[in-house]
Every structure is written in C-alpha cells, then in structure tokens.
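If you scroll down you'll find the structure; I have some questions about it.
Moving on, here comes chain A:
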Amino acid sequence: MTTPKSGSMPGTPKAEFLQSVRDALGRSDVPPAEAYPRLTETPAELEQQAAQMRQRLEENLPALLDKLAQMAALGGWRVHRASGPEDAIEYIETVARGAETANVVRSNQDVFNQIPVDAALTNLGLTVTTVLRDGTTTRESLREEIRRSGIGITGADYALAETGSVIVLPRKGLARLVSVVPPVHIALVQAEDLLETLDDLFLLRRLEYHQQGGEMGSYLNFITGPSRTADIEMTIVEGVHGPKEVHMIILG
Partner candidate 1 sequence: MPEIKTQNFSAASAEAILDPKLRRALDRVAEGFHVARLDRIEEVTQETWDGWKDQAREIKVHTIEHLDYYLDLLDKNVTAAGGHLHFAKDADEANEIVAHIVRTRNIKIVTKSKSMVSEELGLNPVLEAMGVQVWETDLGEYIIQLAEETPSHLVAPALHKSKEDVAALFSEKLGIPYDEDIYHMAATARMVLRDKFMEADLGISGANFVVAETGTLVIITNEGNGRLCTSAPRVHIGITGMEKVIPSMQDLSTFLRLLPRSATGQRITSYVSMTTGPRRSEDEDGPEEFHLILVDNGRSKLLADPALRESLYCIRCGACLNICPVYSRIGGHAYGWVYPGPIGAVVSPMLVGLPKAKELPQASSLCGACREVCPVNIDIPKMLLDLRKKTAESPDSSLRSAPETERILARLYAKLMSSPRLLKMAVKFGRFTQKLERMTPVFSPLTQDGKWIRNAHIPILSRWTRSRDLPTLPKQTFHELWEKELSRDDS
Partner candidate 2 sequence: MTANTKITADLFVTCVVDQLYPDVGVSVVRVLRRLGVSIGFPGDQTCCGQPVYNTGYSHQARILAKRVLEQFKDSEYVVVPSGSCAATLRVFYLEIFADDPQLLTEAKALAAKTYEFSEFLVNVLKVEDAADCGASHEGTVTYHPSCHLLRELGVKSEPQKLLQSVPGLEQKELEGAEICCGFGGTFSVKFPHISEGMVTDKVANVQASGADTLVSCDMSCLMNIGGSLNRQESNIKVRHLAQILDVESE
C-alpha cells in the first residue's frame, strides 16, 4: 500500500495502477500500435476529410439551414430566421422589451460587427456590457456584470443541424457564464457556422487539436434549448439553473 508522506498528494502511482489493470486483463505488456486503429489518422488525412465535409456543407446549405431550424425548435430554442441585420436587431429588441431587465451582457465575437446590438439596446435604455477584459475590467467585475444581467447574447462557433445545437468554444471576449447565468440567452448563428453531423464537429475539433500540437482550448459546450429538469414527479420545468428562454437567430 502506498502511504503518502504528509503534505504530498495521495493516490496510486500510474505505473502501479496500470499494472493492476494489466494483471486483471491477463497481460504483461502493451500491444503494438496497430491495435489502436482509431488514433492513427494523420492531420493530413483529417484535413482531407474536412475538405470533403466543407464541400458537402456548401452543396447542401439551404437544406441544412432548414434542418438546423427544425431540430433547434424541437430542442426548445425559439428560432427566428432573420431576413437581414435589421430584422435580427428588431427581433432582439422585442426579446429585450419582454425580458424585464436593465442589463445585457454579450460576447466579443465578429458577428456583432454585422449585427450592432449595442446601439439598439442602449436606445431602449439598457446597459450593454461586452465581456472582454480591456484593462479597466477584471474577471471578477465582468462576472458581477453577468450576474446582474437579464440577457446574455453570444454568437456561435458552430451550429449543428443534426441536433439543433449551438456550439460555443473559449475565446477572448467570451465568458462561459454569458450563456448560462442570465435567464435569457440569444445566440446569433451565421450560415458559415453550420455543420451537419456530430461527426463533422468532432472531426474539426480533432483537426484543430492535432494541428495546434495538442491544444484545442479549455472547453466546448453544446447548448440545445433551455435549462430543464423532470426531477419532481417527471414534470418538466424550464429554467432551473440555466436560462429559461433561449433564442436562436439564424442569419442567412
């Protein structure tokens, strides 16, 4: 038995732990690399698969956008197909009026260059804070701002047609909490974010991981609909700890 010295981290050393696994399997060593087919794809092969994927997406874009809208609605999103930036802004204004809040937080993503929400919402009397540490703000102050807000607006890194999900990745100017703390979340989805299947998504993530020398960021979140529970008598309640109302605005 390994007895940790006081002050050192307890736990079984890896070699010992793996040996007991090997003993249980009745093996004394590790089989050769050919035994692990799933992990032998090279970045070049992944890139080729990705290229084929991109072509497929391009060829089927309108149908896939329809599928995204359909699956998102089934998943509990309120889906709005925006005819253009003005239409998107008008929709956001409607949501904001109904939300009974004075504060909005948003991420700092490119999509906001096309959809200038700040001006519109400020006109409605709301404070809009971009979650981006710029020297005057800290992680803590931004967190406070998120807590006070009734609406969180983000873009999407990907939008998955198969499941009707928005995929969010870490980046400068996007806090994870923006899409989970405020009771209303609005996600702006552009046509270029679209992917068809779960396989497409994970292909791209693995490609990035291997291309970046084993780095793909600290998290990836799928969001499909509002927060929900059925823990009491199987009755579905929305907005338990996460947002109660989630809107997907599809641009394109």
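Selection criteria: all candidates are chains of the complex that A comes from, given by their letters.
Following the convention adopted for this analysis, a residue touches a chain if its C-beta (ideal position, glycine included) is under 8 Å from a C-beta of that chain, and two chains touch if they have at least 3 such contacts; residues count from 1.
All of these numbers come straight from a predicted model, not from anything done at the bench.
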Looking at chain A, find the partner in this complex that touches it; the options are 1 or 2.
1
Residue numbers of chain A touching candidate 1 in their complex, please.
4, 9-14, 16-18, 20-27, 30-31, 35-36, 38-39, 71, 74-76, 131-133, 139, 142-143, 147, 163-165, 170-177, 180-181, 197-199, 202-203, 205-206, 209, 214-235, 237, 239-243
